[in-house]
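Removed from the display is one protein chain of the complex; every other protein chain stays in position.
Each chain carries a letter (A, B, C, D, E, F and G) given by its place in the written order, and its residues are counted from 1.
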Amino acid sequence: MGQVATGELSADEAATRLRHLPFEDMGFARVDHHRALRCGFPEVIFGLGKTPEQIVEIFARLADSGANVLATRVSRDAAEKTRQRFLQAEYHELSSCLTLRQKDEPKSGGFVAVAAAGTSDLPVAEEARITADIMGQRTKTFYDVGVAGIHRLLAESHALQSARVVIVVAGMEGALPSVVGGLVDTPVIAVPTSVGYGASFGGLSALLTMMNSCAAGVSVVNIDNGFGAGYQAALINRVLERAQSRSNEDHAV
Amino acid sequence: MGQVATGELSADEAATRLRHLPFEDMGFARVDHHRALRCGFPEVIFGLGKTPEQIVEIFARLADSGANVLATRVSRDAAEKTRQRFLQAEYHELSSCLTLRQKDEPKSGGFVAVAAAGTSDLPVAEEARITADIMGQRTKTFYDVGVAGIHRLLAESHALQSARVVIVVAGMEGALPSVVGGLVDTPVIAVPTSVGYGASFGGLSALLTMMNSCAAGVSVVNIDNGFGAGYQAALINRVLERAQSRSNEDHAV
Amino acid sequence: MGQVATGELSADEAATRLRHLPFEDMGFARVDHHRALRCGFPEVIFGLGKTPEQIVEIFARLADSGANVLATRVSRDAAEKTRQRFLQAEYHELSSCLTLRQKDEPKSGGFVAVAAAGTSDLPVAEEARITADIMGQRTKTFYDVGVAGIHRLLAESHALQSARVVIVVAGMEGALPSVVGGLVDTPVIAVPTSVGYGASFGGLSALLTMMNSCAAGVSVVNIDNGFGAGYQAALINRVLERAQSRSNEDHAV
Amino acid sequence: MGQVATGELSADEAATRLRHLPFEDMGFARVDHHRALRCGFPEVIFGLGKTPEQIVEIFARLADSGANVLATRVSRDAAEKTRQRFLQAEYHELSSCLTLRQKDEPKSGGFVAVAAAGTSDLPVAEEARITADIMGQRTKTFYDVGVAGIHRLLAESHALQSARVVIVVAGMEGALPSVVGGLVDTPVIAVPTSVGYGASFGGLSALLTMMNSCAAGVSVVNIDNGFGAGYQAALINRVLERAQSRSNEDHAV
Amino acid sequence: MGQVATGELSADEAATRLRHLPFEDMGFARVDHHRALRCGFPEVIFGLGKTPEQIVEIFARLADSGANVLATRVSRDAAEKTRQRFLQAEYHELSSCLTLRQKDEPKSGGFVAVAAAGTSDLPVAEEARITADIMGQRTKTFYDVGVAGIHRLLAESHALQSARVVIVVAGMEGALPSVVGGLVDTPVIAVPTSVGYGASFGGLSALLTMMNSCAAGVSVVNIDNGFGAGYQAALINRVLERAQSRSNEDHAV
Amino acid sequence: MGQVATGELSADEAATRLRHLPFEDMGFARVDHHRALRCGFPEVIFGLGKTPEQIVEIFARLADSGANVLATRVSRDAAEKTRQRFLQAEYHELSSCLTLRQKDEPKSGGFVAVAAAGTSDLPVAEEARITADIMGQRTKTFYDVGVAGIHRLLAESHALQSARVVIVVAGMEGALPSVVGGLVDTPVIAVPTSVGYGASFGGLSALLTMMNSCAAGVSVVNIDNGFGAGYQAALINRVLERAQSRSNEDHAV
Amino acid sequence: MGQVATGELSADEAATRLRHLPFEDMGFARVDHHRALRCGFPEVIFGLGKTPEQIVEIFARLADSGANVLATRVSRDAAEKTRQRFLQAEYHELSSCLTLRQKDEPKSGGFVAVAAAGTSDLPVAEEARITADIMGQRTKTFYDVGVAGIHRLLAESHALQSARVVIVVAGMEGALPSVVGGLVDTPVIAVPTSVGYGASFGGLSALLTMMNSCAAGVSVVNIDNGFGAGYQAALINRVLERAQSRSNEDHAV
Partner (left out) sequence: MGQVATGELSADEAATRLRHLPFEDMGFARVDHHRALRCGFPEVIFGLGKTPEQIVEIFARLADSGANVLATRVSRDAAEKTRQRFLQAEYHELSSCLTLRQKDEPKSGGFVAVAAAGTSDLPVAEEARITADIMGQRTKTFYDVGVAGIHRLLAESHALQSARVVIVVAGMEGALPSVVGGLVDTPVIAVPTSVGYGASFGGLSALLTMMNSCAAGVSVVNIDNGFGAGYQAALINRVLERAQSRSNEDHAV
């Protein structure tokens, strides 16, 4: 809500707008068309637990606005149904993401690094990458760099240090974010995955590990929540872009 | 490691430096003097489980470098002992933080917002604020704005939207970050606290709430880890500052 | 047991009746025909883990009394079998409820509000609504009003404040009841749902959130227990109706 | 917010008022003076984790309004300090409640029953009773009626059936609410307590028992949360009183 | 090992026998033929996780001894395969038990009561009943006597008090054993079941309830372990039978 | 309730008596004087969470009846106060039990074995032994026979096999009951203790071990609940004694 | 890295090599060819969550080196596909292991014992045995020696005492390692399995038991992690072999 931040809109008007924020009541859902303004990106469809029909319907409402559309956790069936109506929509099988790119946002200057500990963590890592990508971020991936073969990570430490934000995806013991957090001076967003067995308890072990990281600068999102990590990485970089653009404007003046 | 990022140092040299990074072996601790270069801020003393003597000793080593020093979870007794040697050191009773400000870093342009749900969450919120502050951030506090009296939060929504990063501290059910996350377009760092009783299970309830936040753009640190939140908020803003300063240099050319 | 409450029946007789309360032994179940008198509504069939044949059989016994019949968690198969015998029975697919309305109880004066945070919470919300409805309550629904887009809830705050009881259904972080509890002066019955993934642990996260609500006036039922919430909401309103009818009688005298 | 409910105030005005709701910023707390209007009772002080000075201060602000004041979980020390300033304030040692009765609200017609399973559950039961009492309810207590000696409960079944709401307090296995729920046709609010040892896990066992109650009409509040139960019981009865008073007015016309 | 108990066998010989106890190595299993002597009943086949072929094979070895054979958790498929070889073997569908009765042990004088809270608990209750039965006990069942309709239980209290041991099977909140334990003066063996949903956590809730029972004289076996309860009930009664038979012999002399 | 069991009392009369069972209301407690008749032993005082005054008071009421009195978890202070009034009361320091022996019940023929894995388990083991003893059982103890030195247990296997019931007390991994259960043909009552550290989680580890025992014939009571185990052991033996005495009477006729 | 250990390689060179350790980037995986040198055995394929195609591909890369290849948790389908390309590869159905033996390492002098409590634990035990075997160890198996029939274990105590390392596999209560640990003077590696039901919580119960073992000399790997146990047993024996071979060389000189 840049306008508010730069003082162009009084607090009173802001409060009044909040009360009258537009949303579209579809019976089973209230599509929050205002979200792009308020939170910096249109609503994203969380596909789990929605019927293919509901997904197609909400997808259509969001596409109408002309913005890029992202749906996560979409079954192949729902994706097929949606793509019958939106031929340009792309289904990313590994991560179960469905995207529709309707406008090409200018990519930001820096990049978001997405590191994954093992091959099995890729679906979650890809969800993070695709989310950051459709929100206008450049991304680089660093896959299969788990701590049990630390040299594979060290070989990439230079590249990781160049990123503006690092997303680290790891299952099992989830130790990777702590090591990465000690190598870089940028924010690290850790994503525990449900990869593992036995005492991994569906990702709980990795989650606790990341929560207790002795490396400062690490924050954590939900188990398997690649979307949340990609989203926050984009937000972080957006603050940067916006501040820079203002800075440039100042110089332009 | 800005030098690496801007290509002034070859990857090879970077790797070699990593092997030879300096640390000081004190017997019971290895003080990581290189950390300021690598991670953007000198090592911070975690006081819990260290004797007053150990704290004084490590504090002294870190102070020798001329940098600002931060120690968290310091008992009043350890603080007294340290202040006998460092008269300018300041003890923040509410948050049990001990700080020594030896150089005044230029404050960044934007500010970090620190919101707390209730009065009992203040020790953790203050730890976050002090951490961000000593790392060169401007901060604003929004205390006692819990969701059960939502008008107190809405009254501040304008101000929160102006922040570059928002730290949200909450115990009990920990619902505040979800509401804030839906109001702003900046990253939200959520800090669950151990405030509560019964089924709060020492902060676990608030932690799970925040992990499951339906608001995108929210990441979480450990229970009562105000330091971690303040630290990451500063990191986020630092990326911004560094990028801006480069941007300015470009314009200057 | 209104008779007892108004003193028409001595305590002794009440105790004696308890010993002789009628139930019908079906071998695999003891149908509690007395329940309508004792608890204000006939026994409700919990379909989970019962065979279609058992459900049909118990349904028939309850229908014989001429009362309205409610069965929850009924599979489509069991519903079909029951409807072959009871043509007027209605199957509510979304909530897996099966109802037979045999008498139209006069609707109460006020209404029960049923609010749901997200689209995926609707099966549970509908179970609550249908339960309250068949127990003679007027109901209004407020669906997809989760806290991440707080304006959707605020837009309905007026309507919610008019309800006599508010049922709030939410999964994931389950924060909605706390916010609603701070907006209304009526009892709030919170229903956590198993909607979510990762650290939602099958609804445990939402359950703990609601348990720790900082808003007074919120009580909680089991995960996905829409029935329990609808039932208690009806009980609350019944106390009211009964008291009012007595009050009216007093005035009539 | 009866005014809204009876239509005397337009929805627009209600929304505007929400934005301008009064609260008093004390630095460490924002006292919500509007709460009495919005939620039906003034803010209640939760004493745990507040200094005696903070408690006295907030107590004073709330007392200024002339309303009855309730503070829970107040240490004897904080109570002494408060009573030096408010001589009429009463400290209830067993339940650690501190009350100041400044106006005598007319007691409601029905009564709230407070049942407790064992002697050790009394502190929590008393917190519930005192809360309901100061909110204008008549109360009756049924202490030490646990299920292992079921005749003690049955001897009181008549009396329990006369209540408008029944609060049931139990630790250890927490089975009492299920039995009571099967005996009465009024809402039952269950309060698990932390009484027990070993596998009671601080009240978790009793909490789970109550959550899974096979008796419909039972809802649950947090472990040891007598206040929450008393508060909701009062809310339930208030809805009743308000409806009755309206009903009476109708007759009066 | 009655012989030892009556002193017919020296401790030395007993120890030596332990070393030479017979078992039959089948490669995948070591059938403990000595068990009937040592523990009072031949080994019982736990069918879960064994192939039909393995079950048939072990069943055959045990049947060879001429004793009664019991296999629990046997799939219908494995049961069919076994019955092709043992025509008299009986498959109990509800409880998935397979029995072969080869000798008719004289029934004991008293009886084992098996009480179950709800219809869904019957598979576990039946496993208990069948186990006790094949171990030579007379049994009586009391099904669907859950605490929410306490009169159904009270109506049977006389009969329950006549039992020598009472097995109480209950899922959901698992409160029944506490109530029964307060009504009888015989040992109560409680069996939690996995019947329930949400916060029942697969029977954990019922298990904790029973563990924390305020009724003395209640001990607990594993979730869904009807076999264990039936087995211990039989052991208890066997001690009795053996002691009585000795007593009779004394009188005979 | 032998009378009922032998048919001297009609079911009707039994039910009527239940309603009129005597208890004494002391305000904070309802002393269940009828319990000795109904459950075979007078009420036992659970001292935890009761004031010394309350304990003395209840102790006195129970002593008045002339029966033996048992109070568990009694602090030394409360014990002193009680003994000032009851000089013959005996305080068992190790187990915190307080007993008053007013009549010498004839000891039963067999004995209850109490086995404990380690020295630290003795307080719980002693609570079990004292409980069984005051309920008229002969007891034998087998202390420090944990499984890590299996020969210490095997050396006692002869003696254990002679017991009528075996109570097995163990902390840490709690493996002892499984081994004992495989050595004897009598019921085993397992008592997990909170002895241990780290992953013992206050006895949870031992509790789960015992729950999952592969040895049939093992049932479990709450963590540290020596009383419960002793009580049930006595109940088991009482059934036996009563049956024997009847058997003897039959012979006498 | 024997070379380092014997001083043939300077520390500097070692560090340099770490940076340049070879791995092969396959897009979805980075095959760590250096691992055999660094950790004593080539990388092992963890089949769970990998597609058959990925498994075949990685298998081929590892086979190229001429070393023995091990893949665990391989589905029958993936095994078939791999064996089409590697005819000599062997699929072990019970344990889902796939092995390719390309060179016959000389077997070590001692042997690794693999003990399993029950028949259902065999898949995990076999995974341990096959892993140790392909890493060049002689193995002996002791299956179905659970503690409930302790004589079956005692009969093998002589043989177990001859092993160099003992792997103990057990589900349900997991008590076997404690008993074995008290019988032998060699390291015991305990493997909890997910065998069980109810309160075994997927192996958690067995895991906790083993963690709390009162027998010193027992360490634990993850639930169902037969591979990890076999691997560590081989490592232990390798240290031995290497030391012995050096010792022999010394004698040879």
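Operating definition for what follows: contacts are C-beta pairs under 8 Å (C-beta built on N, C-alpha and C of every residue); 3 or more make two chains touch, one makes a residue touch a chain.
Everything numeric in this text was worked out from a predicted model, so none of it was measured.
From the options A:Ser96, A:Gln137 or A:Thr209, the residue with contact to the unseen chain in the full assembly is A:Thr209. Considering the whole complex, the residue from A:Gly49, A:Gly110, A:Gly136 or A:Gly196 that touches the absent chain is A:Gly196. Mapped onto chain B, the footprint of the missing chain covers residues 18-19, 21, 23, 27-30, 32, 34-35, 48-50, 54, 192, 194, 202-204, 207, 222-225. As for the chain not pictured, it touches chain G at residues 1, 4-5, 11, 14-15, 18, 38-41, 44, 109-110, 154, 157-158, 161-162, 164-165, 182-187, 189, 207, 211-213, 216-223, 227-229, 231-232, 235-236, 238-240, 243-244, 247-248, 251. Residues touching the missing chain, restricted to chain F, are 119-120, 122, 143-145, 149-152, 154-155, 195, 197-200 (touch as defined at the top).
One rule holds in what follows: only the chains that are shown with their structure count from here on.
Relative to the C-alpha centre of chain B, the farthest chain centre belongs to E. Summarising the inter-chain layout, the chain whose CA centre lies farthest from the centre of chain D is G. In terms of their C-alpha centroids, the spacing between chain A and chain B amounts to 23 Å. Counting partner chains per residue, chain G has residues 19, 149-150, 198-200, 204 touching two or more of them.
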